[in-house]
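Only one protein chain is missing; all other protein chains are in place.
Up next is chain A:
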(Lines give C-alpha, C1' and ligand atoms only; values in the text may rest on other atoms or scores of the structure.)
Protein backbone atom coordinates (compact mmCIF):
# COMPACT_ATOMS: atom_id res chain seq x y z
CA UNK A 1 0.00 0.00 0.00
CA UNK A 2 2.78 2.37 0.97
CA UNK A 3 4.51 1.62 -2.29
CA UNK A 4 1.32 2.40 -4.16
CA UNK A 5 0.99 5.76 -2.39
CA UNK A 6 4.61 6.54 -3.20
CA UNK A 7 4.00 5.76 -6.84
CA UNK A 8 0.84 7.84 -6.83
CA UNK A 9 2.75 10.81 -5.44
CA UNK A 10 5.44 10.39 -8.04
CA UNK A 11 2.74 10.19 -10.66
CA UNK A 12 1.20 13.44 -9.43
CA UNK A 13 4.54 15.20 -9.51
CA UNK A 14 5.09 14.01 -13.05
CA UNK A 15 1.60 15.11 -14.02
CA UNK A 16 1.98 18.59 -12.56
CA UNK A 17 5.54 18.96 -13.61
CA UNK A 18 5.20 18.09 -17.25
CA UNK A 19 1.54 18.10 -18.22
CA UNK A 20 -0.19 21.02 -16.59
CA UNK A 21 -3.95 21.16 -17.05
CA UNK A 22 -5.11 23.38 -19.87
CA UNK A 23 -5.96 26.86 -18.56
CA UNK A 24 -9.67 27.52 -18.33
CA UNK A 25 -9.37 31.31 -18.07
CA UNK A 26 -10.37 33.72 -20.84
CA UNK A 27 -7.76 35.25 -23.13
CA UNK A 28 -5.95 38.29 -21.79
CA UNK A 29 -7.53 41.56 -22.86
CA UNK A 30 -4.23 42.84 -24.21
CA UNK A 31 -4.51 40.45 -27.18
CA UNK A 32 -7.37 42.49 -28.64
CA UNK A 33 -6.65 45.30 -31.10
CA UNK A 34 -7.80 48.75 -29.96
CA UNK A 35 -10.89 48.87 -32.18
CA UNK A 36 -12.52 46.03 -30.24
CA UNK A 37 -15.26 47.28 -27.92
CA UNK A 38 -15.88 46.38 -24.29
CA UNK A 39 -18.59 43.71 -24.02
CA UNK A 40 -22.10 44.46 -22.76
CA UNK A 41 -22.63 41.35 -20.67
CA UNK A 42 -25.66 42.25 -18.58
CA UNK A 43 -28.97 41.21 -20.06
CA UNK A 44 -30.64 44.25 -18.50
CA UNK A 45 -28.20 46.56 -20.29
CA UNK A 46 -28.78 44.83 -23.60
CA UNK A 47 -32.54 45.17 -23.11
CA UNK A 48 -32.08 48.88 -22.42
CA UNK A 49 -30.01 49.26 -25.59
CA UNK A 50 -32.66 47.43 -27.56
CA UNK A 51 -35.43 49.64 -26.21
CA UNK A 52 -33.62 52.88 -26.99
CA UNK A 53 -32.62 51.59 -30.45
CA UNK A 54 -28.94 52.16 -29.75
CA UNK A 55 -28.24 48.52 -30.49
CA UNK A 56 -28.00 49.46 -34.19
CA UNK A 57 -24.65 51.15 -33.44
CA UNK A 58 -23.27 47.92 -32.00
CA UNK A 59 -24.25 45.64 -34.85
CA UNK A 60 -21.13 45.83 -36.99
CA UNK A 61 -18.61 46.41 -34.20
CA UNK A 62 -16.21 43.65 -33.06
CA UNK A 63 -16.50 42.85 -29.35
CA UNK A 64 -14.09 41.49 -26.80
CA UNK A 65 -15.16 38.28 -25.09
CA UNK A 66 -16.73 38.76 -21.68
CA UNK A 67 -14.44 38.09 -18.73
CA UNK A 68 -14.91 34.88 -16.81
CA UNK A 69 -16.33 36.73 -13.80
CA UNK A 70 -18.77 38.87 -15.79
CA UNK A 71 -22.30 37.65 -15.21
CA UNK A 72 -25.76 39.14 -15.28
CA UNK A 73 -26.43 37.81 -11.81
CA UNK A 74 -28.06 40.26 -9.40
CA UNK A 75 -25.13 39.70 -7.05
CA UNK A 76 -22.58 40.95 -9.58
CA UNK A 77 -21.33 44.43 -8.96
CA UNK A 78 -18.52 46.06 -10.98
CA UNK A 79 -17.14 47.89 -7.94
CA UNK A 80 -17.08 44.75 -5.81
CA UNK A 81 -15.41 42.68 -8.51
CA UNK A 82 -12.82 45.44 -8.91
CA UNK A 83 -12.16 45.32 -5.19
CA UNK A 84 -11.66 41.55 -5.35
CA UNK A 85 -9.07 42.10 -8.06
CA UNK A 86 -7.26 44.63 -5.92
CA UNK A 87 -7.14 42.43 -2.83
CA UNK A 88 -6.14 39.14 -4.41
CA UNK A 89 -2.63 37.79 -4.05
CA UNK A 90 -0.84 35.73 -6.70
CA UNK A 91 -4.01 35.41 -8.76
CA UNK A 92 -5.87 33.43 -6.12
CA UNK A 93 -9.18 34.93 -7.02
CA UNK A 94 -11.29 32.20 -5.49
CA UNK A 95 -9.79 32.80 -2.05
CA UNK A 96 -10.12 36.56 -2.40
CA UNK A 97 -13.77 36.21 -3.38
CA UNK A 98 -14.46 33.89 -0.47
CA UNK A 99 -12.81 36.31 1.96
CA UNK A 100 -14.88 39.22 0.67
CA UNK A 101 -18.07 37.17 0.86
CA UNK A 102 -17.12 36.31 4.42
CA UNK A 103 -16.59 40.01 5.12
CA UNK A 104 -20.01 40.85 3.73
CA UNK A 105 -21.60 38.19 5.87
CA UNK A 106 -19.92 39.62 8.95
CA UNK A 107 -21.04 43.13 8.06
CA UNK A 108 -24.59 41.89 7.76
CA UNK A 109 -24.41 40.11 11.09
CA UNK A 110 -23.00 43.18 12.84
CA UNK A 111 -25.60 45.47 11.32
CA UNK A 112 -28.46 43.07 12.08
CA UNK A 113 -27.34 42.88 15.71
CA UNK A 114 -27.32 46.67 15.80
CA UNK A 115 -30.76 46.73 14.17
CA UNK A 116 -32.26 44.32 16.67
CA UNK A 117 -30.73 46.14 19.63
CA UNK A 118 -32.19 49.48 18.56
CA UNK A 119 -35.55 50.37 20.10
CA UNK A 120 -36.15 53.80 18.58
CA UNK A 121 -38.11 53.15 15.34
CA UNK A 122 -36.68 56.19 13.55
CA UNK A 123 -33.10 55.17 14.18
CA UNK A 124 -33.96 51.60 13.36
CA UNK A 125 -35.08 52.60 9.89
CA UNK A 126 -31.86 54.49 9.27
CA UNK A 127 -29.56 51.49 9.85
CA UNK A 128 -28.31 50.05 6.56
CA UNK A 129 -28.06 46.27 6.53
CA UNK A 130 -27.12 45.58 2.91
CA UNK A 131 -23.33 45.03 2.94
CA UNK A 132 -22.89 46.07 -0.71
CA UNK A 133 -24.50 49.45 -0.01
CA UNK A 134 -22.27 49.86 3.04
CA UNK A 135 -19.24 48.93 0.96
CA UNK A 136 -20.09 51.47 -1.73
CA UNK A 137 -20.74 54.17 0.84
CA UNK A 138 -17.44 53.40 2.58
CA UNK A 139 -15.48 53.59 -0.67
CA UNK A 140 -17.15 56.83 -1.73
CA UNK A 141 -16.46 58.34 1.71
CA UNK A 142 -12.78 57.50 1.43
CA UNK A 143 -12.22 58.87 -2.07
CA UNK A 144 -9.55 61.58 -2.01
CA UNK A 145 -10.00 64.80 -4.01
CA UNK A 146 -6.32 65.39 -4.69
CA UNK A 147 -3.04 63.56 -4.75
CA UNK A 148 0.58 64.57 -4.31
CA UNK A 149 3.11 64.18 -7.10
CA UNK A 150 6.82 64.94 -6.98
CA UNK A 151 7.89 67.73 -9.33
CA UNK A 152 11.54 68.68 -9.75
CA UNK A 153 12.19 72.40 -9.58
CA UNK A 154 15.61 73.95 -9.09
CA UNK A 155 17.32 70.70 -8.13
CA UNK A 156 14.91 69.59 -5.41
CA UNK A 157 11.65 67.71 -5.52
CA UNK A 158 8.45 69.31 -4.31
CA UNK A 159 5.26 67.50 -3.37
CA UNK A 160 2.65 69.17 -5.52
CA UNK A 161 -1.12 68.72 -5.00
CA UNK A 162 -2.82 67.68 -8.24
CA UNK A 163 -6.51 67.01 -8.98
CA UNK A 164 -7.34 63.39 -9.82
CA UNK A 165 -9.98 61.67 -11.88
CA UNK A 166 -12.89 59.75 -10.41
CA UNK A 167 -11.40 56.41 -11.45
CA UNK A 168 -8.08 57.18 -9.84
CA UNK A 169 -9.64 58.33 -6.56
CA UNK A 170 -11.72 55.14 -6.42
CA UNK A 171 -8.53 53.16 -6.89
CA UNK A 172 -6.79 55.08 -4.09
CA UNK A 173 -9.68 54.46 -1.68
CA UNK A 174 -9.82 50.73 -2.43
CA UNK A 175 -6.06 50.36 -2.20
CA UNK A 176 -6.07 52.00 1.22
CA UNK A 177 -8.66 49.51 2.39
CA UNK A 178 -6.54 46.61 1.18
CA UNK A 179 -3.34 48.02 2.68
CA UNK A 180 -5.03 48.65 6.02
CA UNK A 181 -6.30 45.08 5.95
CA UNK A 182 -2.77 43.81 5.43
CA UNK A 183 -1.25 45.97 8.18
CA UNK A 184 -3.70 44.77 10.82
CA UNK A 185 -2.90 42.76 13.92
CA UNK A 186 -2.30 39.09 13.16
CA UNK A 187 -4.76 37.95 15.83
CA UNK A 188 -7.68 39.48 13.92
CA UNK A 189 -8.86 37.88 10.71
CA UNK A 190 -8.93 39.90 7.49
CA UNK A 191 -12.70 39.51 7.20
CA UNK A 192 -13.33 40.68 10.77
CA UNK A 193 -11.07 43.66 10.36
CA UNK A 194 -12.50 44.60 6.99
CA UNK A 195 -16.08 44.32 8.23
CA UNK A 196 -15.48 46.75 11.09
CA UNK A 197 -13.37 49.02 8.88
CA UNK A 198 -16.04 49.20 6.16
CA UNK A 199 -18.79 49.95 8.67
CA UNK A 200 -16.62 52.63 10.29
CA UNK A 201 -15.77 54.19 6.94
CA UNK A 202 -19.42 54.31 5.96
CA UNK A 203 -19.92 56.42 9.11
CA UNK A 204 -16.97 58.73 8.24
CA UNK A 205 -14.64 57.14 10.74
CA UNK A 206 -11.85 54.59 10.94
CA UNK A 207 -8.29 54.21 9.71
CA UNK A 208 -8.91 54.53 5.98
CA UNK A 209 -10.98 57.66 6.42
CA UNK A 210 -8.14 59.06 8.51
CA UNK A 211 -5.71 58.25 5.72
CA UNK A 212 -7.77 60.33 3.36
CA UNK A 213 -7.85 63.21 5.83
CA UNK A 214 -4.08 62.96 6.26
CA UNK A 215 -3.62 63.20 2.50
CA UNK A 216 -5.91 66.24 2.36
CA UNK A 217 -3.97 67.87 5.18
CA UNK A 218 -0.67 67.20 3.41
CA UNK A 219 -2.10 68.69 0.22
CA UNK A 220 -3.25 71.71 2.21
CA UNK A 221 0.23 72.13 3.69
CA UNK A 222 1.78 71.96 0.21
CA UNK A 223 -0.78 74.20 -1.49
CA UNK A 224 1.89 76.86 -2.08
CA UNK A 225 3.51 74.57 -4.65
CA UNK A 226 0.30 74.10 -6.65
CA UNK A 227 1.57 76.32 -9.46
CA UNK A 228 4.66 74.12 -9.90
CA UNK A 229 2.78 71.36 -11.65
CA UNK A 230 2.98 70.72 -15.35
CA UNK A 231 0.02 71.82 -17.45
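The definition used in the following text is that a contact is a pair of C-beta atoms (placed from the backbone, for glycine too) under 8 Å apart; a residue touches a chain by one contact, two chains touch by 3 or more; residues count from 1.
As a convention for this text, contacts and distances are computed from a predicted model.
Asks: Just to verify: the chain that's not displayed, which of "Coiled-coil-helix-coiled-coil-helix domain-containing protein 1", "Rabenosyn-5", "DNA repair protein XRCC2-like protein isoform X1" or "Proteasome subunit beta" does UniProt list as its protein name?
Replies: "Coiled-coil-helix-coiled-coil-helix domain-containing protein 1"
Asks: For the chain left off this view, which of A:90, A:117 or A:227 is in contact with it?
Replies: A:227
Asks: With respect to the chain omitted from the figure, which of A:30, A:119 or A:165 is a touching residue?
Replies: The one listed residue touching the chain not shown is A:165.
Asks: Provide the residue numbers of chain A that touch the chain removed from this figure.
Replies: Listed in rising order, the touching residues are 145-146, 161, 163-165, 213, 216-217, 219-220, 223, 226-227, 229, 231.
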